[in-house]
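With one protein chain removed, the remaining protein chains of the complex are shown where they sit.
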Amino acid sequence: MIFRTALRNLATVATVLAAATAAAEDTTGITDTTIKIGIMGPFTGNASSYSKAEIGLDAFYKWINDQGGIHGRKIETVLEDYACNEAKGIASAKKLIHQDKVFMLHGNSCSGVAIAIKPTVVEAGIPWVVAHAVNEKISSPPTKNIFHGVPVGRTYGTVMGNFVASKPGTRTVAVIQHSNDWANSYCVPAKQRLEAARIKVPLELALERGQTDATPQVLKIRQAKPDFIIACLYEAETAIFLKDLQKYGMDAIPVMGTAGTDLENTLKRVGDPQTVRNYYVPHNYVDNTTGGRMKKWNDIILKYYPNETITGFSAISMGSGVAVVEALKRAGRNLSREKFIAEMNKIRDFDTGILSGKITWTPDDREGVKQAAVNGFVGGKPTVLKSWGQPLFGG
Amino acid sequence: MRDRRLFYVVPLLALLVPAFTNPYTQFVVNLMLVYILVTVGFNIVMGYLGQLAFANTAFFGIGAYTTALVMVYAKLPFLLALVLGAAAGALAGFLASVTALRGIRLYYLAIITLAFGELMRWVYIHADQVTRGTDGLPVPVASVFGFALDSEMRKYYVFLAIVVLVVKGTSNLLRSRVGRAIVAIRDNEFATASLGIPTAQYIVLAFVWSGFIVGIAGGMFAILIGRVVPESFGLIELIVQFAMVMVGGLGSLAGGVIGAVALTALPEYFRRFPGLEEMFFGALLVLILLFLPKGLVSFFARYLPVFREPLYRE
Partner (left out) sequence: MFLQLVVSGISQGAIYALVALSLTLVYRATTIVNFGHGDFVMAGAFVVYVFVILAGMPFLPAALLAFALLFALGLAIQRGFIEPIKAGPHIGFAMMSIALGYVLRGVARAGWGREVLPMPRVFDFPPIFLGELVVTGESLVIVGVVAVLLAVFFVVFYRTRTGKMIQAVYQSERGAALVGINVRRFHCIMWGFGVALGAVGGVLVAPFTLLHPDLGASFLIRGFAAMTLGGFGSLWGAVAGGLLLGIAEQQLGAYVSTKLIDIAAYLVIIAVLVVRPVGLFGRVAAVRV
């Protein structure tokens, strides 16, 4: 009898203890008044123009603080620069996780570095929202704690390929790209999409970073006379390529770019509307980069970073920022990493007011944004299109 | 001579390091160990042999890719892969020495070795069927005698053992007749040859040894980062490695160690000022070159005789 009571007591104690340890959730990076978020970006180095995304994100979090924070807590951002370098990236990630002990990681523009960091993040179990880098290997296959807050390369490539295919009479396409993983993440899925649509790619050209002239490439295009060109190039090289196309009279051929450039700034760089009249880019936002629906967000960036020039990168990370804040709010005052991840997994068709695609995250699918539109000049004005000649808004 | 025993104490003390580190600082320490080998190797050719040979990143990359490739495709264990990486580095060193032997010196040598490094990088990028190009080659987790090196601490002990062995071996080599011959060649090649010393053999030896060491460093780098990408072995990397040698002290083994440690740790502090790191780094280099041209080691050598090396340039 005593024995049975003792056993029952022991069982109760054990259950309580087990429940207690299970309830001991991870609250690293949270204090009564702050939530620490680590933002990694390439603020120096030759990819520094991409850090505009992290700047935008930082401005957004500062604005959230000025709006009152989340359940009485302000967001404390810790910015780390990794110059698009793997060793620095791993050091930054480990520093944020083990030394600064942040609550979560948000940011990252460089895919290569993100992939190098992934094992460290997975091991630490810290929530990580990738808000600019596009390589799908980061978030697929899904892990417990990694979320992708922008369309992945496959999505962009499909959008690009679809748009090219939607132009009637497109039979051959020339592809020109940098020989790096960034360009591959767009151009490889784009080529696959074209292949599926039975469109031939007879010409594949390389134009590397830092080259100031594209004459050999354009002359080869002149020989091949494709119906469309896909260009996976950075901002400077895109402008040079478009100018050279015009130089040799090839500018009637439409060019599909990547989400690495935007129409307004390309026009500024090239300086001549004629040169960009046939240029198209995948477009993530609910409006043009400087359009009315984006004004609120651009103003937020300029409020905290008044010297910043708004480009197509500036607001891209803010989209996932809106979703993160929503999840933090839903998790309530008793915040923990587990609760946060649970809330993130419940985000469905969430309209961020910034990204044109709605965000959905589930435990089995962490590629949050599956959709993008295309931006092109129609009548001299940047217009969001859903396919060739078809605007997204209105007729 | 008695002072030299101090150098045996350092590795023993080093065994205690993981007690004071978190995974971030441990990672930085591991990176330092890799770069100690890089600078030691670079110093052999630049400091002791006195040649302006910028092939270091080539050796580094060849070592890293070879180690990674045999681990991925031939599924070889890490230590064996490391040896192969070192051998590949040595072979590259041999190739580089051929140009030096043909009388190509000074700036010509600098430019052709630079070209060699960049050419290798182009190969890494475009041989992407094998190397996965710019996407990077993921390196499987290394394991040594059954222990998986899956934490920074475990990597540390393996790296420490390798570095101590290699540095000690190099130190012995440099203090032997081989080292003296190499330095003699640096100071006056024709005079040395006229003494009957086979300068060609020693030049080749210096390059091969340098390539061997830096190849080992490359293999270590590969498993430390877990991913081998072509961009890691470009001109920016070369500048950083060059700076480590110069800041630490050209032609000094201890200097190489100091330079590697200093220039791996410092950028971590510079990161506090995002956007200004390049300026700080460049300014630091300029200041050291102006005021401490023999490198940081000369500062220590003034107060601690143990740092003075007999073959160090006057």
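Side notes on the structure shown:
The first chain written gets the first letter, and so on, giving A and B; residue counts start at 1 in each chain.
We adopt the following convention: a residue touches a chain if its C-beta (ideal position, glycine included) is under 8 Å from a C-beta of that chain, and two chains touch if they have at least 3 such contacts.
Just so you know, these numbers come straight off a predicted model, no measurement behind them.
Residue in contact with the omitted chain (choice from A:205, A:232, A:276 or A:372): A:205. Of the candidate positions B:119, B:161, B:200 or B:304, contact with the unshown chain belongs to B:119. Only one of A:37, A:55 or A:194 touches the absent chain when the whole complex is considered: A:55. Interface residues of subunit B facing the missing partner chain: 46, 50, 52, 99, 102-104, 106-108, 110-112, 114-116, 118-119, 122, 126, 188, 190-191, 235, 239, 242-243, 246, 250, 275-283, 285-286, 289-290, 293, 313.
Not every partner is drawn; the one left out touches subunit A at residues 43-44, 46, 48-49, 51-52, 55, 179, 205-208, 210-213, 215-217, 219-220, 222-223, 235-236, 239-240, 247-249, 268-272, 308-309.
FYI, only the chains that are shown with their structure count from here on.
Put simply, the C-alpha centre of subunit A and that of subunit B have 37 angstrom between them. Residues of subunit B that touch subunit A in their complex: 22-25, 27-28, 31, 125-126, 133-136, 138, 224-227, 229, 231-232, 267-268, 271, 274-275, 277-278.
The residues of subunit A lying in touch with subunit B in their complex are 43-44, 48, 79-81, 83-88, 90-92, 94-95, 97-99, 112, 115-116, 119-120, 179-181, 184.
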